[in-house]
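Below you'll find the structure I mean.
With one protein chain removed, the remaining protein chains of the complex are shown where they sit.
Per-chain residue numbering starts at 1, and chain names A, B and C are given in the order in which the chains are listed.
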Amino acid sequence: MRWVAFLARRIAGAAAVLAILSGLIFAATEALPGDAAGVLAGADASAAERAQLRADLELDRPPLERYGDWIAGAVAGDLGVSLVGRRDVDAVLFDRLPNSLLLTALALGAAVPAAIALGLAAGLREGRPADRMVSSAALVLVSLPEFLTVTLLIAVFGTWLGLLPEVSLTPLGGRPWDTPQAMVLPVLSLAVVGLAVMTRLVRSSVAEAAASPYAEAARLAGVRGVRLALRHILPNALGPVVQVFAVMFGGLLGGAVVVETIFNYPGVGFELQQAVANRDVPMVQGLALALAALALAVLLLGDIVGTLVNPRLRSAP
Amino acid sequence: SSSGGQSAAQQASASPKSGGTLRAAFPGGGAAETLDFLNGPTALDYVRARAMHGALGAIDPGAPDGVRYGVLERIDISDDLSSYTLKVRRGVKFTDGSALTARDVLYSLNAPVTLGSLPFLKPPSQNFDLAKARVEDDLTLVLPTKRPIADGRLILCQSTLVFKDGTTAFTAGMPTCGPFKLTEFQPGQGAAFVRHDEYYGLALGGGPYVDGLELRSIADATARVNALTGGQADFAADIGPVASRTLAANGRFAVETSELPYATSLSFGLNLAHAPFRDVRVRRAFKLAVDREAIVKTVLFGHGFVGNDLPSLGFPDYAKEIEQRPYDPGQARSLLRDAGADGMKITLTTGSEVAGLAETSTLYAENLKAIGVDVTLDQRPPGRLFADEGYFKLPFAASFSPPTPPLSQYESTRTAGAPSAFGFDRPDIDELVAKARGARDAGERREAAVRAQRLMWEEGNQVIPVFVPSINGQAKTLGGVRYEPFASFSEARLV
Amino acid sequence: MTRRALFAALCAGVIVLIALAGPLLTDRSPTAQAGNALLAPSPEHPLGTDVVGRDVLARVLHGGLAVVALSAGATVLAGAAGLALGVLTGLAGRRTGELAVRAVDVLGVVPPLLVMLLLATGFPAGDLAVLVAVALVSLPFSVRVVRAATQQVAGSGFVDIARARGDGQWRILRHDIVPNILRPVLAETGLRLSASIHLTATAGFLGLGAGAPAPNWGRMVGENAVGFALTPWPFLAPALLLVVFAVSVNLLADELGRALGVRS
């Protein structure tokens, strides 16, 4: 019963945040100087042509009215039509979102277990060679800007070794997973970035937990190795880590732009960037709202898991 | 090495071979890409349309009429320049087997107005009175002009594509009469085509030679080059000057640049609303200050053409007799001093919409500093330059312009104080341009055109230091890529 | 101070020194064209020239200040705000804490790039926009890490006792909470710094942030990325400086955490 109330409260909270966000997103995109008419018309268009385009695109209606329409549509599952290219925003979303989700999920799927394993290995051996190695590697990786990591990965695996395609060209009419080898580098690029960040956090949390009296007691009771790590130390180190994983997911999802652009991966982040460049307000709004909703859902999950792994919070959610 | 498309084409025709699937990579527009090329924002939308739809023709300075005809056989102009007669080629067939008629052509010319379109497709409807057009018979269409013009062929053939009478939606299954048949289209990803076996060009002994064509959309220039070098594409469009140098070092690939007139002008508008620019000496100083050769050399690595502050380099009406303006910072400085504008403060607003724009602006700003102008560069992020309503109010702004015939371009953008002219309002030049376009006598026409351009050269408010061609990378196995005005693969071959 | 800490401090010091004193070390203009574009290193141009033929060394020497100030500023901003918000929401009652975290979530779920694009458009000064954007984008991470760590500590017996004793929130914070969450917080601060360096550089890479043609390591990396295959230095030199800066500061944060966290 308490759990039901807890979940209800969290979901209501998330919904409220989403409502506020929708307003913010709308306001922010409205505030973008210039509009799609300007972009479409180009430099040489006359004022009259611009005005005509604005009217065609219904940009001359009052913002509040358009916001109302947008929200009403969004609730009904219709995110409107893009200004540029005139496509259904939901269609684009449903086309691209699975790709992005797959990319992010694979990256996280690769990074999270690896980060936990490496973070544990290092945190449990604080100060010893294994820790030095892992920490130093994570330190350097975390300090490399994404595009540099990506450039290096491409140079090594694509250009020098020629093992993997440098561009993720999806077969026409297919999906990225139809050519798995083309997904390796994008996933790797994204995973490496997340891996370094998460490894460091796991390591510091684990080091903290490993030095606690209960960990010592477990060691004195003869618990060792994997069991010690997984059953005794990790549960206590997980609180902050889960939270960050959740934020990470949202970040990776929306922030995969650099990776998606460089590999020409057909994802939402890439579309979002294009849409912003095109001043395609409905597209920006729709994609941003969807990403926000998704990220919120993951955050919610993170909160719930975070509460679950912290017994003090768990017993009284 | 701006070897031009020709040599490669010759190479290819030395050992003609048909077949294969050509894969070309273009900068795309993501989900915004559309089959509705009338409203398609990217070059790729137009390239794709050009592959599937027949074109009236293409601008070709080497051809007798200045144009190479496509689905038309010829265009006859009445002596008084007030009526154009379009003769449709016999035997042009749509993919559904029906024949192309004059009615289809008229419908297509009207479409930008009736269906709505981006401004660059509107010149035919602006210059011809389409409401009064007459279909004489299945293959003959007569178009009265709104006022007598001599360059109507260029306007008609520049970018008009034809489709069936009554078309309202552009779909993958629609009947088309271009060199290729669309088989697959995914916005943001690409389109696949097979050769259209009933294409009229085949009967004339031309292309297409390849069996299939894939146009892939790859936004990032580096990624396009990677796709090319990684063997995922045979052609990479718009790779930019720097990447072209990298590619040139690789023996398996060639860098091909488009020939004139297919080059984009980089220009700088001096807004006459800004007091110092009202003094012609200041404008002249700004033109003399720019080191054009250096820009071509360092920014474009030689892949570019020095501009002479006049648009439309390479078009028939371009005034090539006007002498090249020199780089003369000394004189520029003294002109500024004379005008009392020494040490003037100005902000140069620029963007990175096309290759070289940002870098050219950077060098230009340095050139201006050297003559004593206190210039600040306002470099806007990509896609941001024209998005702003206030663009035409900027005192000093960078711009670019795709290749278009000079006179009609002048009329649509700079006459009668159009805002895009940055306050330049010269009825005398307007009149000269109108005269040039409408004069029956070729000599007379030429003279008016040159006079108008000389006035703009001397007193105008546009600095056009360079023209940037489209720089593409392609596998050495590929030849026959043409420009009309974007890359076209109807004559391309893979060897 | 351990050898590692010393080394890290030294590296960070050198970078900051380059950033601060760099402009004094060269009399070449960082914006003037000095030769052909993308020249390989030569005695005249020790690091070669960039995509528009400017001397890379001069640009590197002039371009550090903005980056160091920007990333340090964003880190301090996000770190301080994150610590404050994280601790407060971690300690506050369930309701208030949750509310505040939701509020921060609003930031966390907007894609970072969007925040950056919006701010870079809205602000007149691009670099300031990048700073604020970076700080805003980092904030949710900070808050969540700090909050989770705080919650863990806040449940312990010694905090109970201190509270029962009448110690004010501030005292509890200073003596009980902060020292016990210091390691994750410091590790987090290191991450903040890398993140802000990343984002600044990424902003440069994507052409955001104003101020061109003024040199800025982040922007230089973006400008010269295309020329990487021709001559890597215009790209590598600023990138390396950024990386070394990030590595050394992260290392310093680690060592500091270790030093402060000694369990006797």
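Convention: contacts are C-beta pairs under 8 Å (C-beta built on N, C-alpha and C of every residue); 3 or more make two chains touch, one makes a residue touch a chain.
We adopt the following convention: contacts and distances are computed from a predicted model.
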- Absent chain per UniProt: "Peptide/nickel transport system ATP-binding protein", "Cbb3-type cytochrome c oxidase subunit I", "K+/H+ antiporter subunit F" or "Phosphoribosylformylglycinamidine synthase subunit PurS"? "Peptide/nickel transport system ATP-binding protein"
- Which of the chains on display does the removed chain touch in the whole complex? A, C
- Task: From the listed residues A:W3, A:F94, A:W177 or A:Y214, report the one that touches the chain absent from this view.
- Result: A:Y214
- Message: In the complete complex, the non-displayed chain touches which residues of chain C?
- Response: 155-158, 160-168, 171, 175-176, 179-180, 261, 263-264
- Message: Please output the residues of chain A touching the missing chain, sorted low to high.
- Response: 211, 213-224, 227, 231-232, 235-236, 238, 309-312, 314-316
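Keep in mind that, in the parts below, only the chains that are shown with their structure count from here on.
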- Taking chains as nodes and touches as edges, what kind of graph is this: line, ring, star, complete or other? complete
- Note on the structure: Higher number of C-beta pairs in contact (B-C or A-B) found for A-B
- Centre-to-centre distance between chain C and chain B (centres being mean Cα positions), rounded to whole Å: 44
- Message: On a C-alpha centroid basis, what's the spacing between chain A and chain B, in Å?
- Response: 40
- Can you list the residues of chain C that touch 2 or more other chains? 117, 121, 206, 225
- Message: Two or more other chains touching the same residue: where does that happen in chain A?
- Response: 32-33, 276
- Query: Along chain A, where are the residues that touch chain B in the complex?
  - Reply: 32-35, 38-47, 49, 56, 82, 84-87, 92, 95-96, 154, 158-159, 165-167, 169-170, 172-173, 261-264, 266, 270-271, 274-280, 283
- Message: Under the definition above, what is the set of chain B residues touching chain C in their complex?
- Response: 221-222, 240, 242-243, 245-246, 294, 297-299, 301, 352, 358-359, 362-363, 365-366, 369, 377-382, 384
- Message: Which stretch or stretches of chain B touch chain A in the complex?
- Response: 29-34, 36, 39-41, 116, 118-120, 184, 186-192, 214, 216-220, 222-223, 226-227, 229-230, 232, 382-389, 391, 399-401, 409, 412-413, 418-420
